[in-house]
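Removed: one protein chain of the complex. Kept in place: all other protein chains.
Right after this comes chain A.
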Amino acid sequence: MGVRSASSSSSPTRREMYQKMSASSSSLVGSLMKTWKSSRHSSAPDSSDGNIEAMQKPASFLRRSTSHTSPGPSHIHMSPLRKSLSGSANKDKSHHHVQKKDRYFTDLDEDWSAVIEDSNTPIPMTSNGGIELKPAVTVGSASDKDQSVSRSVSASASYPNLPRLNKTQSTGLKSQYEQENERKLQELNALMHRVAKFDLILHPPNGNQVNLSELRRLSWNGIPMAHRPRVWRLLIGYAPANIKRQATLLRRKRQEYRDGVALVFSKEHTRDIPTWHQIEIDIPRTNPLIPLYQNPLVQESLQRILYLWAIRHPASGYVQGINDLVTPFFQTFLTEYLQPAQKEDVVKLSPDTYLTHEQLLDVEADSFWCLTKLLEQITDNYIHGQPGILKQVKNLGQLVKRIDSDLYDHFARESVEFIQFAFRWMNCLLMREFNMGMVIRMWDTYLSETSLESSGSESSSMPATSDSSLQSSPVAGFREVSSSLNLQSKHATAGSNRQTSLSEFHVFVCAAFLIKWSDQLMNMDFQETITFLQNPPTKTWKETDIELLLSEAYIWQSLYKDATSHWR
């Protein structure tokens, strides 16, 4: 259609993006994008990451990206997002159907659509080049082996064309079995490398400063469970980068929290009854399906945290949704007191079975301060009228209009308003859309994003970090990637002064999330759309799905930087 092609000349459309990505074989998309993400920071791709296979791909990926207008092999690849259109499950909505045929079926053959039928199923393990981190998966664990075997099996079942691709691209005549073994070994190596890297960053051999830029770069792709509590405290600017000062500051802050609680619950303080009441009724309704949050001790802790925060932030006060936001912190800080093998059980165990009252108060205090830090970045979401959320919803609409105008127009035709489904996405940072494990993985990335902004504004209250001296290398890397993408003009400035915010990145994640379902949504009326978006099929999502979503969001953010400069 005319409109579509006109817009594609100025900025890449969704379909082109996915053409590019599927051109490099769908299972590699995740790792490619993550590689792009990380290589923007360091000029030399660091293959000691264990991400060897993926590291070899960026060049070809980028080459394809620049030549997306010329007809080439990539042209036969259809957007995986449009796959369902070819299915017989299509409802008979003739005028839509015809339109879409015009737009998307001109250069397709039937076989391809069959091949990509399952492309929306979870990306197999092989895709992320060993980046996935499951610290509980200890070296040589049997379940790990089973998992990766079964995943490779499902991979070959879902992607019948992939083994051939892999062979031609990398290992030639090696058997599937050998490849699997190699892959497992790579994954294991990658895991150990990453754990070692985090160890090294958190305990720098020469000096007392934790390199926060490096920590962010690494954390964006996920944090090992064992390191997560310490890293989160650093990323969000609660714990200082100076190792020597960490213990002192944490002790002081934890005491400060205890004093605050003592004051607020003392006789001198008049209880704010409506606030207290609201929190009281919401606590049992917080993550009601996770046993941890039905534990009376935990409920009391959360109630104290939320009440103290509300009292200290009267402009906002307690707003429903904040009760959700505190829980990833609380749960993560609890794991610090559990043995590695038990960390996954944090959702089941009663805290008093493994920590003392004082330790629970420390967890509570850390959760309070980290929640405070997080909410500092999104204050506008919860003040009267919630202008931050309204603005984000508006930005999401504009973004989708540019990235996927078909979907935007479809929503307009069906009278679907963004606020009807996206309000909750903003108010709860998509926490209601994913299970807790996925949310926590998502927050590894989110907290890596927040700190970019807070590191500047917090410098007065927090000890100086070593950021400034380390700005040059990530930027140089980013420029290099940008220029290969032929997007230099857009990104050189953005790269050298990359000011981002959690709110902004979150809008891109929401856009990526919405567009993920674009195909299905195009066939839905108002009622089906709202119902679907209220209950998206994310229950089976794995870390790889979340990582793909975050990577897509990152790419959209890079491509549409110019479109969003006025957001701030």
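To be clear about the criterion, a residue touches a chain if its C-beta (ideal position, glycine included) is under 8 Å from a C-beta of that chain, and two chains touch if they have at least 3 such contacts; residues count from 1.
Rule of thumb we're sticking to: contacts and distances are computed from a predicted model.
With the options "Centromere protein L", "DNA excision repair protein ERCC-8", "KLTH0G08206p" or "Cell cycle checkpoint protein RAD1" in hand, the undepicted chain maps to the protein name "KLTH0G08206p" (source: UniProt).
In the complete complex, the residue from A:Val195, A:Ile243, A:Val264 or A:Val319 that touches the missing chain is A:Val319. Only one of the listed residues, A:Arg285, A:Arg312 or A:His357, touches the absent chain: A:Arg285. Of A:Gln420, A:Asn435 or A:Thr538, it is A:Gln420 that touches the chain left out of the display. As for the chain not pictured, it touches chain A at residues 95, 278, 281-282, 284-288, 294, 317, 319-321, 323, 382, 384-386, 413-415, 417, 419-420, 423-424, 427-428, 432, 525-527, 530-531, 534.
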